[in-house]
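Yeah, one chain of the complex is gone here, protein chain that is, but the others are all in their spots.
Naming follows writing order (A, B and C), and every chain is counted from residue 1.
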Amino acid sequence: MHKVNNNISQPDLTVNVAGIKLKNPVMTASGTFGYGEEYEPYLDLNRLGGIIVKGISMEPREGNSPPRIVETAAGMLNSIGLQNVGVEVFVDQKLPFLRKYDTAVIVNFFGDSIEEYCEVANILGAVDGIAGLEMNISCPNKQEGWLEFGTRPDLTFKVTNAVRKKTDLPLIVKLSPNVTDISTIAKAAEDGGADGLSLINTITGMAVNIENRRPMLANIIGGLSGPAIKPVALRMVWQVAGKVSLPLIGVGGIMTAEDAIEFIIAGASAIQIGTANFLDPSVSIKVLSGVEDYLIKNRVKRIDSLIGSLET
Amino acid sequence: MHKVNNNISQPDLTVNVAGIKLKNPVMTASGTFGYGEEYEPYLDLNRLGGIIVKGISMEPREGNSPPRIVETAAGMLNSIGLQNVGVEVFVDQKLPFLRKYDTAVIVNFFGDSIEEYCEVANILGAVDGIAGLEMNISCPNKQEGWLEFGTRPDLTFKVTNAVRKKTDLPLIVKLSPNVTDISTIAKAAEDGGADGLSLINTITGMAVNIENRRPMLANIIGGLSGPAIKPVALRMVWQVAGKVSLPLIGVGGIMTAEDAIEFIIAGASAIQIGTANFLDPSVSIKVLSGVEDYLIKNRVKRIDSLIGSLET
Amino acid sequence: MLVEILYNEEILLHYYKMGLLWSLPSTIEAGQFLMFRVSDGIDPFLRRPFGIYRTISIERGSKKLGGVEILYKVVGKGTGLMAGLRQGHKVDVLGPLGVGFSGFDGDGKLIMVAGGVGIVPFYLLAEGLANKDSRVQLLFGGRCKDDLPGLLDFENLGTEIKISTDNGELGVRGAVTELLKKEVSDDSTVYACGPKGMLKEVARIARERGVPCFVSLDKIMACGMGACLGCAVKVNGRKSRYTAQNLSPYKMVCKDGPVFDAEEIVWKEL
Partner (left out) sequence: MLVEILYNEEILLHYYKMGLLWSLPSTIEAGQFLMFRVSDGIDPFLRRPFGIYRTISIERGSKKLGGVEILYKVVGKGTGLMAGLRQGHKVDVLGPLGVGFSGFDGDGKLIMVAGGVGIVPFYLLAEGLANKDSRVQLLFGGRCKDDLPGLLDFENLGTEIKISTDNGELGVRGAVTELLKKEVSDDSTVYACGPKGMLKEVARIARERGVPCFVSLDKIMACGMGACLGCAVKVNGRKSRYTAQNLSPYKMVCKDGPVFDAEEIVWKEL
């Protein structure tokens, strides 16, 4: 596996996450990279470890009324409202483009009931060219008074367990950070049969327009992303790494290779780049080569040995 | 009450928070303004609506091992570990300085058991020159496996209720943002007898030194503050404003008058400036005059009428 | 893409022109824009969108190089920082992005309605039509005479211009939409760019007169390439149930626009 070129040994960047073999740990995060095609002019998608597509539901979704985004200090709030083309259009029109690349395609999906989650997972399980599923549980549950699945261990367990039975694809559960105790939720997902965990989704936040005294977002509340939330994401990865034995995927505020390495050291087997794509569409490739440089400089032969190497 | 000078009417900035009458809604946050004296060379303390002193416990506390702080994107992490001089030294050596000013002195305090909270509150209640107490419940509870009081409604209720019985001073409970459902905690504090709520304390976060693969903070985890957390603080103020009838004090990432006004519109009766003091020791005075300018420009005669005026 | 700043000059109070050493394809459409990273760091955080005002060419040594000029107004933190950038500095830009103006087929009269910095998309257009025998008219409104950036450029092109200012300093006193009411005829095509209120009124007038109208919209953007779904604008005639053609009630200003057929926009929700 280790290629040796003239004394300089290229580090081995491959990681195995939730049964998905990635050629490197750098992926793009759901909702920030469209269906891949939008970014195709800006980078070689083949170089990415994986692409996680915009969250897909059974039926197409309109999303929220605009305004949907607002800038904040070192970040942004979004209330896109999970607008998406629906699973049918995704499979017919979006997936064929992605299949052309030798990059793991992970499909982020959600529903507003356990049944919908199961249905989507079931459909996607029968389709070619999907390496794995990422289940977004930061989604209101219509059967439980629109409480988010991911804010309660019991609901997290239930939805994970139900979906687990519907698909053989690797199942990654994406956790919500808006909780008191992330480890308990992580444990519930593990018990429910998840193969891996992504953390974190956006942190709920708000902004006010002081000129008209109205919320900046039509939806009032939105999700905070970007460097602002990196310390929180990192803390959650580290907390969960100590409590579950599943592979973790770190996401939240990663802008540079240094950020990515922090997550890996804290316990992430792979990372996702979200909001940073908006600032620099080819940032993921830069992060990847920065990680490679770090490994070379520090004589780390296999990135595996960096994962969770934090000395406390 | 309304002074009128040559047609231009000065807006009325006074607010009544938790039974404490403040001459204006701008205060300085606990732990970021020392005991007032440190900032005395940089601003006229008399102009502040209130000063909230560094958290005080029964016994003096050493605090955590250094390093205790690290810079993050639009913020910082701290793990001071509640170092303080203890209630006795505070009353003897720190309070006399503050008594000289015509500014409400609010004493932030904590304990690691309900008994300690009660003891401190009891002592402070008998002392002159204290306008109110701010109870920090983001503190581990030794009787409950070091779980933070403020992360559980039952513990929040218990400690508030117990302290309530020990003091006649206005009692403000300062909430932890590291919870799934801030409203439930707020309600518990209200039911326990709080006169007002401050929100938010820092959000738990972490940073890693990738050179030595160790945490940046000796304590591993610290509290995130600064503009990075403003959207979260604002969201929590708004959520709680809809659920309790107590006056709220907004804190988290306020750097400018505009930030302060966002909090007031979202439902805060007063605000606190924390980390921003480190960037500019006289920022609180600038925020105050900016708020005043806004009121004049928008012909708001009394700041009261701005509180919670968000149109949704 | 890192490009060099050739110049960055205040042309009127608060208005600047910046030249960038950046060769764009000649197929660029009037109304397309670029995303400008105003800071090397993260404050302010997002890129800022700016229309492409015109292309320029410069000589460096014996080489002829292509460039782009933007025209911007300082309104906040990002544009404030831009105003301080100096010649020789490299800035990070993405583009050209979006879909520009294209509804006018040369028949009849093209009326370009611009409010303040809304002038930007019209220079390329006026330039392209300057030597054709199309009838082109610019209606240019501002608060005062210093609120009409680039006016001279259009005069140099020989564009027919009618001006309005709120204070009557130059042209007629009042809103530019009043000019439109007078100038619009049955064979007109209306293009507009400017504040939301102006666009609404332009669209109303065009609808009333039954003439085609295209508007360039301004929405806060994050990605600029249709990926984040942040810059959504509600459009008419689309079912809330998507079809296999992937129709949605929302279009993205950055990718489907910024120029839209005025008829398509749900104006009351803009």
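Points worth noting:
The rule is short, and it goes like this: a contact is a pair of C-beta atoms (placed from the backbone, for glycine too) under 8 Å apart; a residue touches a chain by one contact, two chains touch by 3 or more.
None of these values were measured; they are calculated from a predicted model.
Within the entire complex, contacts from the absent chain reach the displayed chains A, B, C. Across B:A74, B:L171, B:L197 or B:I303, the residue that sits in touch with the chain not pictured is B:A74. For the chain left out of this panel, the touching residue among B:G19, B:G193, B:P281 or B:G308 is B:P281.
Touch with the hidden chain on the side of chain C covers residues 39, 41-44, 77.
Touching the omitted chain from chain B are residues 31-34, 38-39, 42, 54, 59-60, 62-63, 65-76, 78, 80, 83, 85-86, 88-89, 92-93, 226-227, 255, 275, 277-281. Residue-level contact of chain A with the missing chain is found at 73-74.
In this section, only the chains that are shown with their structure count from here on.
A summary of chain positions shows that the Cα centroid lying nearest the centre of all protein Cα atoms is that of chain A.
With centres set at the average Cα position, the gap from chain A to chain B is 34 Å. Averaged Cα coordinates give chain B a centre that lies 46 Å from the centre of chain C.
Counting only residues that touch two or more partner chains, chain C has 42-43.
The set of chain B residues that touch two or more partner chains comprises 73-74.
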